[in-house]
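With one protein chain withheld, the remaining protein chains of the complex are depicted in position.
And now, subunit A:
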Amino acid sequence: MASGPNEGAQASNNLRSFFTVPLPIKRLFDKFPLTTYPANDLPQRSPSRRHDNQLFVFSDPTNARRGRPSYNPQCLKWQAYLKFVGIDFEITPSNNHASPTGALPFLLPAVPAAGASNAIPSHKLQKWAIEQVHCEEEQQLHLRFEVYAALIDSRIRNAWLYMLYLDSENFDAVARRLYVTPSTTNSLVRAALALELQQAARDELLKTSQYIDVADLEANAGDAFAALSALLGEDDHFFGRSDPGLFDASVFAYTHLILEEGMGWKQNRLAQLLREHTNLVQHRERLLRFF
């Protein structure tokens, strides 16, 4: 015999059962608040040999031990710069998750500065290097430094992003091998990571244009190489310097990786464009001797 109020209770019960949290999930949430962990420490293997400066870059362990160039242009730029100005450091293979700023490279100095965080992110590396070895700040000396640097950071970088991430053959042969495969063994995570990388590159290119025009990207990179070649002229290093500096490092970071056979490029239009300028190719070979 169901009376009025009882029926109502029944209905609301029914409704509630629809919205109640399933039991296993409820049990999990009953345990809240879960422990809040302190911020991640730096990688365990880093402080073992702390008598030297440690530069964290994208690299693999064998090449890192030999101090070979990193396969990431940003990392290679700073690796090369520190070598050129004569600072001793060791390479530690790493990835973005290890960095306090979320991006590589960063450096752990042998003599920590008095401050909260010891790690030096890439945008402060030059200042640190100047304090260490009193090299000159090249931006101040040369009017064209910033201007030609914009050429590398926009035109050459865009063409590089396309060549590495969006050209499917290159992506499978190079980017997948270097960035995706070493980071995990789980194939699902690998697939997601690969998609994420490609999407990030695509978004970056679509920021400045409505659609990705391959011919345009390559033509721009070709113009940029021609301009850099004219700037270098007959000199050994950019701006007529006797020793290579930051600008040489930024150019080398791309020219080396584009011309390096070991990268395993399948399509390499940029190398064709670059080989038209012999002085840039020689510049790269000259600087490669530092490694």
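Operating definition for what follows: a contact is a pair of C-beta atoms (placed from the backbone, for glycine too) under 8 Å apart; a residue touches a chain by one contact, two chains touch by 3 or more; residues count from 1.
Throughout what follows, contacts and distances are computed from a predicted model.
Participant: If you had to name the missing chain as UniProt does, which of "Tetratricopeptide repeat protein 15", "Sperm-associated antigen 1 isoform X1", "Mitochondrial import receptor subunit" or "Magnesium transporter" would it be?
Facilitator: Matching the unshown chain against "Tetratricopeptide repeat protein 15", "Sperm-associated antigen 1 isoform X1", "Mitochondrial import receptor subunit" or "Magnesium transporter" yields "Mitochondrial import receptor subunit".
Participant: Given that one chain is not shown, which residue among A:F58, A:Y148 or A:F247 touches it?
Facilitator: A:Y148
Participant: Of the residues A:T36, A:T62, A:T185 or A:Q210, which one touches the chain left out of the display?
Facilitator: Checking the options A:T36, A:T62, A:T185 or A:Q210, the one contacting the hidden chain is A:Q210.
Participant: Quick one: say which of A:E169, A:D243 or A:E276 touches the chain that got left out.
Facilitator: Considering the complete complex, A:E169 is the one touching the chain left out.
Participant: For subunit A, enumerate the residues touching the unshown chain of the complex.
Facilitator: Those residues of subunit A that touch the unshown chain are 10, 13-14, 17-18, 22-23, 143-144, 146-148, 150-151, 153-155, 166-169, 195, 198, 207-216, 219-220, 223-224, 226-231, 267, 269.
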